[in-house]
Structure formats: C-alpha cells, structure tokens
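Omission of a single protein chain aside, the complex is shown with its protein chains in their original locations.
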Amino acid sequence: MSTGTTPATAPAARTGPGGDSGAGTGALRVWFRDLAMGARFAFTGGRQGWTRTLLTGVGVGLGVALLLISTALPSALAARTDRGDARSWLGSPTAEHPGQDTLLIARAAQSYRGKDIEGVLVEAEGPDAPVPPGLTQVPGPGELAVSPALKRLLDSPDGALLRERLDGRITQTVGDAGLTGPAELLFYSGRSGLRPAVEGFSRVERITAFAYERQTEKLGPVLVLLVVLTFVALLLPVAVFIAAAVRFGGERRDRRLAALRLVGADSRMVRRIAAGEALAGSLAGLVLGAGFFVLARSVVGGFDIQQRSVFPADLDPAPWLAALVAVAVPAAAVGVTLFALRGVVIEPLGVVRTAKPARRRLWWRLLVPLAGLGLLVPLTGRGDDGGEFNRWQVTAGVALLLVGITALLPWLLERLVGRMGGGPVSWQLAVRRLQVNTAGAARLVNGIAVAVAGAIALQMLFSGVEDDYTKDTGQDPGRAAVSILIGDDAQDDLDQLARQVAGYEGITGAVPLRSVQAAHTAPAEDGLIDVTIGSCAALREVALLDSCKDGDAFLATGSDDRARTYGGTAAPGDKLFAGNVRGYEKAVAPVPFTVPAELPRVASRPDPVGALRAGLLLTPSVAPADTGGYGSRQIFVMAEDTDGDGLERARTAAYKASPLSTAMTLAQTKRDAGYSTVRIGLFFGATAVLVLIGTSLLVSQVEQLRERRALLSSLVAFGTPRSTLSLSVLWQTALPVGVGMALAAVFGVGLGVVLMRMAAAPVRIDWGPVAALTGVGAGVVALVTALSLPPLLRMARPDGLRTE
Amino acid sequence: MTHAPAGSLLAATGLHKAYGPTKALDGADFSVHPGEVVAVMGPSGSGKSTLLHCLAGIVPPDSGSVTYAGRELTAMSDAERSALRRTEFGFVFQFGQLVPELTCVENVALPLRLAGVRRKEAEHTALAWMEKLQVEDLAGQRPGEVSGGQGQRVAVARSLVTGPRVLFADEPTGALDSLNGELVMQLLTEAARSTNAAVVLVTHETRVAAWSDREIVVRDGRSRDMERAI
C-alpha cells in the first residue's frame, strides 16, 4: 500500500531526526513520513513481516466484523419488525358490511414436525380488497400463496404430509416484502364462506387495508437493561481483543526498532514507526473485517436459528456506526501501540523494559469498579413498572464495573503469584514466568474474564426475570399430546372426527368433548352454567368418576372461581337452555334440555390442558341436541410418539374439518419466543467472543514459544521431559485464567445481583450457569493449551540449538 | 579408527547425519575416556555441534553407532535418552540456556528437581556447586541481572550438579571475554577432573582447546584424531 510513497519518503527519512523540530506542517510531514515507513515495514518485512501483519489483520478483521454485525443487528431487527407490522391486520380499519374493498381475513397458524407455520385465510369480497404485502393479488378460493421456504418444504419429500393439509393450488410465491426473514414459513390460503365476526365472537375479521399503526413503543426498563448489558458485555471483550491483536509479534518488532535506533532513528521516531506498523495492520484488518462482514452477510440468509432468519439486505450497519468503526479501530491501534511502548525504552542495542515497574497499587484499581457500582446502585428498584433508567448511566456503570476486572486482575495475579513457590518443576517454571510477566499474562486473560463476567451477569438477569417469560402452562403432555379445538364453522360430526383421528397410526386415543353454556332462561338472566358433554371415558378426563354409564349426569364441583364467574347453578330436574343463550344471533335458537334427576356431585380434575372444569357433566344420551355451532368442540389426542406422522395427520384432519381449528401441542412450560431469541443471541455472541479471544491467546502463546526456542531446546537437551514443558505451559495459562475466572465469577455475580435489584427481580443466584460459563472460559484455555502443544513439541527440538 | 578404543566411556563410529541436503556428519568417529577432556575443533559449519548432539543423544544419527558405558544410544527410546541426559550427562551451551524467570540457584537446582530431588535438598546441593564456581553470591538473582561470565559459571554449576559422567560443552566461552573465558575453563576442567568426568569440549578457539588433553578435528563432517594421526 505504501509503494506510492516509497520514493518520496525514503530520502526524507535520510535527512535524519533533526527534521521534526519544524513548524506545524513540518511536524505533520514527519509524522506522515514515519507512519508510512512503519507501514512499509509491515508489508515488506519479509515472510515474517507480512505473516505478522496478516495475523494482526485477521485478528482485527474478526473483531471489526463482529463490531459491524453488532451495529447492524438493531437495524436488521427493526426491518424485520417493520415488515411484520406491515402485513399485520391488528388495528386495521374494519368494515361492518361487505364492500368493494373488503377482505375477510383470519389467522390459521399451523405446526408441522415442530416447526411453526404462519397461516392466513383470506377471502376477497370485492375487486378492491387489500392485497397482503408481498402478493400481487388476493388468492382466490382454493388457491395458495406460500413463502419460498414453505414452497421448498412442500416440494420436498419431508413435506409430503403437510402437502396433504395445504392441498390448494399454489398460484403465488410471497415476495420478500411480505416476509420477516428468508426462512420464514408462511402461507395465504384463499377461501370462500368465511364468517366474519359478529360482536367479537369469531376470529374472522373484515378489513379494508393492511395498515398497522405502530405506536413508538418505549422499551421497558428491564429490556433497556438487557440490551445495554448485552452490547457492553459483548463489545467490551472485542475491544480488549483488538487491543491485544495489534500487539501480535510485539517483541520481535521491538527488536527491529532497536536496529532502527542503531542506524540513527531517535526514540520518538521509532515510536511513530511502530505506530505506523500497527496502523498498517489495523487498516489491513479493516479491509479484511469488511470482507468477513460481507461474507457473513451473504451466508446469514442461509441460517435459520429457531426459525428466525435475517435477510442479508437487512444486515446493514448504520453509516455513522460503520464510519465510527473505521476511524476508531486504526486510532485505537495507534493509541494502544504508543501506550504499550510507554514502559519500554528502545535503545540502539536492544530493548529495555523499564526495570521493575512500580508495585501495583490497589486503590485506583478498586476505584474503577466502585465508580461503576456507584452509578448503578442509585438505580435500584427502578425496574418496576413505570420506572426508567438513564441509559448512559447504566452503560457507564456496567462498563466501569467490567473494566474494573481488567484493572484488578493484574494486581490480584501479582499478589497471588508473588507468594507462590514450591511444587513440581513445571509449576515452578510457570509461576516464576508469571512473576516476571504478570502484565502480559493478565492482558491475555482480560478479554475472557470480561466476557465471562458479562455473560454471568446477563445470565442471572435472565433467570431473574425468567418467571415473567416462562409460564407453567398447567398442561400435562403425559395425558394428551395435542388438544384440537375444532373451528366453529366445522360441519363434521365430532365423534366421527375423533374416530378418524384415533385410527391413524401411532395414535393411541382421541377423546372428544363438547362444551356449551346453559342457562335457565334464554336469553340468560341469572348466570350461566358450563356443560361438558362426552362419553364416560371422556368425562373421566375432567372429573373423578366412581361409576359411569351412558345416561348418567354429574355435577362437577370445579373451582370456586369459575362458579362465581358465571354464577349459574343447576339442580336435578331443572329445565335448561343450551347453546345461544346470550341471544347473539337470532337465527340460531337455544336448545332446551332437562337435567337428569340423578345428579351426583363429583370432584373435578384438571383436564389435559390444565383447565379445572365445573358445572354439568353429561353423557351423550342425556345431552342437548346440536347447538348450531355454539359451544366448543375439543379432541384430546394421545400418541405414542410426540413427533410421529399420526399427529400430523390428526392436525391435517382438524384443518380439513375447519381451517380455523387450532391444534395445540401440549407442553409443561411455555417460554416467550422473544426471550429465547435474546438468550440464543447471547449464547452465540458469547461463543463468538470467546473463540475470538481464544485465537488471540493461541497466537500470543505460539509467539512466546518461538521467542524461547533456544531455551526450550537447551532444556530438552539436558533431559527435561516434554511433559514437564507441556505442563508448565498449561499452568502458565491455567493460573491467570483461574484467577481471571474467579474474578469474573465474583464480578459477574455481583453485577448480576445489582442488576436484579435494579430490575426489581427477586435476587437468586443460580450457580449452575456461573459454573458453566466459567467452565467454558476454562475450556477455551484448555483448548488453546492443547493447540499450542504441537508447536511446543516442534520447537523443543535440538534444531533450536543449531540456529545459534 | 573405526572401532571404539578399549576403556572408552563414550565412543562413536561411522556417524552420518544429514539435515536435508546438507551433510553435517559424514563418517565421524569419536571416543573419550573417563576423566579425559577432549576438544572437538574445526571451522564453523564443519559438524562439530552435530557431533556433540549425536554423542549426547540429543539427535539420533542417520547411521553409525554411539555407545555409552557399553549401551547403544541409538537403540534407546527418546524417554530413555532423556533420562540418560538428565542423570549421566551435563550440558553447557554458549547462551540461551538459563531460564530467565528462575533465580540462579533455581536454575542450578533444575536438573536435580527434574530427577526428583526435593526442592530444599536440590537447592542445597546447587549452592555447594555454585560455591565451587565462585558464584554463590548470585543465588537469589535472575540470569538477566548477572554478567555473561557469571551466567556461564552458573550454567557450568548446573551442568555439574547431578554429578554427570560426561560433560558436554558447546563453545562454553564463546560469548565471554578472555579473563572470564579462562576462569570458566579453569573451573570447568578442575571440577570435571575432580569428579573424574569426561568432557567433550566443542570449540573453535585453540586457547580454549589448550585446556583439553587431546583434540580431534572435524572437517566436512569427518573427524580426525590428531594424536593418532601423527
């Protein structure tokens, strides 16, 4: 890159150090000259020169790519949300009556082999009906419009069963404008005869436009906390890493600088040359980083994490953020280099590290995290509804607390290692080395410690607020795999349908239940009574029955809550009306029936979905006749295998009976989807950061080994077993990492507690994740040690003696 | 010249060793008796150091045999040779041999510790040897804080601390001035003679070689025993 400046700078360099005492422009020129010379060294310093530059470039590049992705993520998520909003009809203008521009629409989400498929039923009532985004026209009856990913699924052998369910003619492919991500599974099914909502009773709506007015939502305080913390915890280690990456090969560079001093460069000049070298490395890193980012962007479309995918085009960093990265990274490279050389005197005959740095002082090191704590503590309890955090205060507080680790770690390590001695030779070698170079060891671990501490705090905050996001559904997957709620427009007979479902392979049972409401008068005046109708076997799912035969009736005690809500009670022999007892629709008449004289009281038990039913339980022969679509019809499906073909066939049967049917897969707990996305994002982010830092650890480890090649060879010569050398390398990394992880655990838990207080969540420390995360950090170290063993063994050969 | 002379402690015959296309040794012979100091001389690049590495079992030769006390080195495993180097041999190199982070006494004690001697005991023995080499005052200092001559004497102390039967010295005075070189050689040969150890001394300096009892010359990978040639 500097070839153009070479002829100009080389003679200028020869004019010697006297040149930099000039005026402003002169000084600038001197700076430029020296930086350019350094840059030239970076690229022309022979094989070793450019491999080191490449190493720095790749390291910085990875960091830059991670930075760019992080800065692009918010806009990518915003773009997703925007398109999701654009096709939503929540809050769309509705019409009372059919018109030229009205569209009947209903959601019919499906699930297939554990995948969620978004489904929308549409029926245009006039030529001007609004067209959903991404479509060219509203699908006509029997027609299907599917997303590309769904089309692929339907065309694949894997999707054969789904094709049976979505058997319409595929006439359109949903365009990108109508999708949140490239891997989204979505269909629009054209229908006829949809019944629009009357007094909010049906899921079908009549709309005139797709327009969702999005209120600029203020992020909840806890969410702000999470977002800020995630960014600080992920980006801080990246910054630490970039700082380490520009120091790759530092020792060798220092030696070359000494040679430059010998031929007449002054100490300021060599510093500038060193900065120029770092600058060149970081510029190479920027270019590589941009390349990595483009690469990541192009492959991101193929990724599908938990059914969430991102369009490459959405992953666009904000220009000012990208510009900031482009300026900050080289500036940081120069800054870090100059800072690192501050304790180094480069003499013509070699590099002198300022002998014995002053004993590390504790007070200012403690000040950093304490300042962070001071910023955070006043915010305690604000996470309650309506509270608000000052974003900058939170950011600064968290950042200071985490940076505090990097301040305390060298001190702690020095204290700890300073007192160590005894133990086997490998231990002694490692400890002594650490005593001499505490700072270097701490620098390596800083990044990992910060990342782990941040991740622990995040993890705690997550588990603290987990209760808000994870609900105990009360469902019992052991009793039924799927609960099908038949759409109210279904014409089929419930029992018939249940028998059909029960006949599928792998299905062990299908229990149909009807429930309707009944009242003493129609329209109801004195409260409603729940009526559950089913065979004895079905009724046993909702109540504890000693004996039961067709013709029996029971009164379930249920829970007091429900009885109070509806208020109605029934006595033996009462004449009741069932079905349309509220008088919504005049066309359907309530159905009269008589409560049998025998009406034993029985205790309710929760049905498979967890509902505790009360009211009348009737066997078919004493039940009221067809209630004309009023009430609900439900089938509990039991299966051998929760992801077998039988269940998919059952879902298909339900969809065929009515596309408005819902087939709910029963699960013990339900976790909010958004919450798990953040958690997954955190996991991947933390992993990426740790891998990155592990890479830098490995590079500096190998670098250090190369420096000590001759020593290693002579140690092997006089009979040091290789295992001793390997162990000493292990101790040498394990010790600082152990200290770093301990500190990270303390800080992470501390920060976590503070954050939970702030979020007003109950403080509870779950040691599992703490152990897991510190374990991952330790694992990275173990991996790095393992990977540095082959070069160690290669270098600890007598060939090293020959080079002298 | 092709058979090990009777009574020799360490002997090699017909050693060949090539590093890539470069023939470092091309049929070299060698022998040393207990208590004998043999100088290995020759121009640089002649294969002196390679000969020493082969004799010490650091590098296996491509062909030829090395026998130490009747045992064939080339037939031993790497672990066995390492153990031999640890217990029977001592080494002094030109530089780069002291662990910079360890104190001098820890450096001297290192071979004993590797052989399993307890730390206190090892450092006690180490101090005794440092006294013999007149560097006991440096016990607590790090190699970076002592002069080249002192460091080299520390290295000699380390090479002798296990009471080796063969001491290998590769240009032990190469980085030293005359006075320090003299001192190191005097102390080294005296210490070796007092323990009846054999010394293999690789050097290109005749004044250093003058401390030996006998010299062999290595040229183009072949050895020449001057005593027997004349």
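Should a chain be cited, it is by its letter among A and B, assigned in written order, with residues numbered from 1 in that chain.
One rule holds for everything that comes next: a residue touches a chain if its C-beta (ideal position, glycine included) is under 8 Å from a C-beta of that chain, and two chains touch if they have at least 3 such contacts.
Throughout what follows, contacts and distances are computed from a predicted model.
When the listed names "Ubiquinol-cytochrome c reductase iron-sulfur subunit", "Phenol 2-monooxygenase domain-containing protein", "Acyl carrier protein" or "PadR family transcriptional regulator" are checked against UniProt, the chain not shown comes out as "PadR family transcriptional regulator".
By the touch rule given at the top, the unshown chain touches B in the complete complex.
Among B:L10, B:A28 or B:M41, only B:M41 touches the chain left out of the display.
Considering the whole complex, the residue from B:F30, B:Y68 or B:W211 that touches the absent chain is B:W211.
Summarising the interface, chain B meets the missing chain with residues 41, 43, 186, 205-207, 209-213, 215, 217, 219, 224, 226-227, 229-230.
By our rule, only the chains that are shown with their structure count from here on.
Measuring from the averaged C-alpha position of chain A to that of chain B gives a distance of 62 Å. Interface residues of chain B, counted against chain A in their complex, comprise 19, 49-50, 53, 56, 58-59, 79, 82-87, 89-91, 93-102, 106, 110-111, 113-114, 119, 142, 158-159, 170. Chain A makes touch with chain B in their complex at residues 422, 424-425, 428-429, 432-433, 435-437, 710-711, 713-721, 724, 798, 801-802, 804.
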